[in-house]
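These notes concern the structure reproduced below.
Removed: one protein chain of the complex. Kept in place: all other protein chains.
After this line comes chain A, so read on.
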Amino acid sequence: MVIEVSNLTKRYRGGTAVDDLTFTVEPGRVTGFLGPNGAGKSTTIRLILGLDRPTGGSATVNGRPYRSLERPLTSVGALMDAGDLHPTRSVREHLRWLARTNGIGERRIGEVLEATGMAGVARKHAKTLSLGMKQRLGVAAALLGDPGVLILDEPVNGLDPEGVVWIRNLMKGLAAEGRTVLVSSHLMSEMALTAEHLVVIGRGRLLADTSTKDFIAAHAPADGSGASLEEAFMRLTGASVEFRSGGSL
């Protein structure tokens, strides 16, 4: 399964959030989705998931628009804002209503609770969960339909070091099973460890679509000293920020 974004554009009254964006997310590897705050990462994800309508262009999963999928959770699992929970609904009931929408059986709820280490808190209300546990619940919800595509928006937020290692290995494992994994993050060091491939955007436009290794090499300092992904990212997006301030004058 592939995610294809072509000439995707989203304009609001206040300006352009996504500007003629084209990229493809391939299966079998973790693709990092990077960009400074306000670059349009979350908007792009919302457009892929059919939550917002594009002004122009299209986003498809395996050639089909998300909104045309009859049981979308069985092909695409997504984690957006982990705090999107009803405070007095239990962990298990949250997964249960989601499962019902797509005709997913009761047994699968137990499986994802086990897989995310949430089985022990299944009866707890969402409001009693820590941010890290909410993230795990969000991952459990994304895995519910055993989807071929996973889209995770900032999944390491709020996780303790153990949780960070857990989600890193989980994402790598899912990709190794042949799934398509798109993960947005602002934590460069984490992306350097997790993502094989990078899609970098700034001000809604594509800045780079390349392997992590090549990206670091291409944006290394000219003096030949070692480069980190973080430095490479700052060089690339710094230029886009300068371009913005130059353009507005």
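Keep in mind that, in the parts below, contacts are C-beta pairs under 8 Å (C-beta built on N, C-alpha and C of every residue); 3 or more make two chains touch, one makes a residue touch a chain; residues count from 1.
The working rule: contacts and distances are computed from a predicted model.
The subunit not displayed here is recorded in UniProt as "ABC-2 family transporter protein", chosen from "Putative Dyp-type peroxidase, associated with Cox17-like protein", "2Fe-2S ferredoxin-type domain-containing protein", "Succinate dehydrogenase cytochrome b556 subunit" or "ABC-2 family transporter protein". Only one residue in the set A:38, A:56 or A:87 touches the chain that does not appear here, and it is A:87.
Within the set A:73, A:133, A:170 or A:236, the residue that contacts the chain not displayed is A:73. The omitted chain makes contact with chain A at the following residues, 46, 49-53, 66-73, 78, 80-81, 83-90, 93-94, 96-98, 100-103, 141.
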